[in-house]
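Of the protein chains in this complex, one is absent; all others appear in place.
The letters A and B name the chains in turn, as written, and every chain counts its residues from 1.
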Amino acid sequence: MKKVIMGNHALSYGAMMARAQVIPAYPITPQTEVVGLLSELCADGLLDAKFIKVESEHSAMAAAIGASAVGARAFTATSAQGLALMHEMLHWAVGARLPVVLGNINRAMGPPWTIWTDQNDSLSQRDTGLIQFYCESNQEVLDTVIQAFKISENEKVLLPSMIVLDAFVLSHTSEVVDMPDQKLVDEYLPSYKARYRVHPSDPHSFGALTTPDAYYELRYKIERSMMEAKELIKKAGEEFGEVFGRKYGLIETYQTEDADFIIVASATVAGTARTVIDELRAQGQKVGLVRVRVFRPFPFQEIRQALKGAGKVVVIDRNISFGHSGIFFQEVKAGMYDQPDRPPIFGYIAGLGGRDVTPDTIKEIVADAKGKQKSEENIIWIGLKP
Amino acid sequence: MSEKIEIRGERDMPVNAMSLGLMTWNKTGSWRNLRPVIDYERCTGCMICWKFCPDACINIENERPVIDLDYCKGCGICVEECPKVAISVVKEE
Partner (left out) sequence: MKLTIPEQELMCSGHLACQGCGATLAMRYALKALGKNTVLSIPACCWSVVDGPFPYTSLDVPIFHTAFETAASAASGMKAGLEMLGDDDVQVVAWAGDGGTFDIGIQALSGAAERNDNFIYICYDNEAYMNTGIQRSSATPWRSWTTTTPEKHPKETPKKDMVGIMAAHRIPYVATCSIAYPEDMIRKIKKAKEIKGCKFIHVFAPCPTGWRTAPENCVKLARLAVQTRVFPLYEITNGVDYKINIKPAKPRPVIEYLKPQGRFRHLTEQDVAQIQHTVDWEWERLMKRAAE
């Protein structure tokens, strides 16, 4: 069944089809429609879940963690300041090894107050240990919620996931979405059987004070699970393709095989880049695209493979690590460092605080990079009004 | 009675720092400076000492309190609370 829905509702329907059991949530623009619809679905009995109207995002994640700890499937969604407030509990979900799934609408951080998109909120959570998916379409948002539970709940992983979508550009844009058949979703994602439960039938303490004697090894286990997750994300994406006809991976490539110039982008900027590539190809320019779908675990191998042989690479970042550069740029560059014949890589910052990234913006980036031999700056600001 | 658990490496650890045994391996009796001694001539078995023991180390045996010196930290609450003044303290050597 096809339905025209906004990106926020794709998150809600994803959580519904994944049969989330506990949904603690707190409102923040531009996430409100996600929890609005979920609360309606719960109240109407279309979703058998407990919707907890918590008093903050910090409590939203804490309650999701509590629910997950006793063995229930937990989902929540937030944005920007809300995600920042959750930060402590994101570390907690990771350390407690709880497969909570979180939707985050990418919104720029204040001050000054802003509600429009950029990625600094979610990328500031880089080192928490969350699996991070950056979505390009509403279809992908819905499909990824279902996959994320499957990946997170795998006993080899047991880490929370965050599904990220651009504020307004995706969250409030309606698109046609193929609604998966619930029966098939149930087969793809069976109900959650927690390996560890906080339960009186088998009493243990969880997360007690841990000395340097053991903490180090527990962090090693998180990293190992992240590596397992990398394989399981690919597997879950392929299996999803077999059942529902839409395949997903760690990255997505477009016209890269013969490309001498490759754009690396994420989220909706990648969608815009795709149309630019079609246009430039028509003019005879061999341009390709690598869309980074999964930011953590970072797909080093896949990116190296995709960028091999490219003459030039530009990374477009709708985010900035002040005093350094764009964050995807850093990651891609680090990944290419020990590669023989690595291409020059240019880092462009665009679209902070929701400034439009139009086809013209991307064409400007391509033209700028084509006119340069090598990248001399870590940051090239595009469209900056002097 | 739980023993001390040997954890050699990450393979022995549950991912989520879950407990694997009880603290009873930890013989807190070594913390003690003063040892409570019950005078069973005076003791009426009212079990008030048992009731107020923060270390849960006064056992009930044949309707009488018996202090488990493996765990008694020597706080002296039992001495203070005994209504029959049946518990006294001696210095640990």
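FYI, a residue touches a chain if its C-beta (ideal position, glycine included) is under 8 Å from a C-beta of that chain, and two chains touch if they have at least 3 such contacts.
The structure presented is a predicted model; accordingly, all values stated were derived computationally and were not measured.
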{"item": "Interface with the unshown chain - residue positions in chain B", "value": "2, 5, 7, 13-14, 17-28, 31, 45-47, 50-52, 54-57, 60, 63, 68, 70-71, 73-77, 79-81"}
{"item": "In chain A, positions touching the absent partner", "value": "21-22, 24, 48-50, 52-56, 58-60, 62-72, 74, 88-89, 92, 96, 198-200, 202-211, 214"}
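Methods note: only the chains that are shown with their structure count from here on.
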{"item": "Chain A-chain B separation of Cα centroids, rounded to whole Å", "value": "53"}
{"item": "Chain B residues touching chain A - in the complex, by the definition given at the top", "value": "7, 9-10, 13-20"}
{"item": "Parts of chain A lying in touch with chain B, wherever the complex brings them together", "value": "95-97, 158, 196, 204-208, 210, 213-214, 217-218, 220-222, 225"}
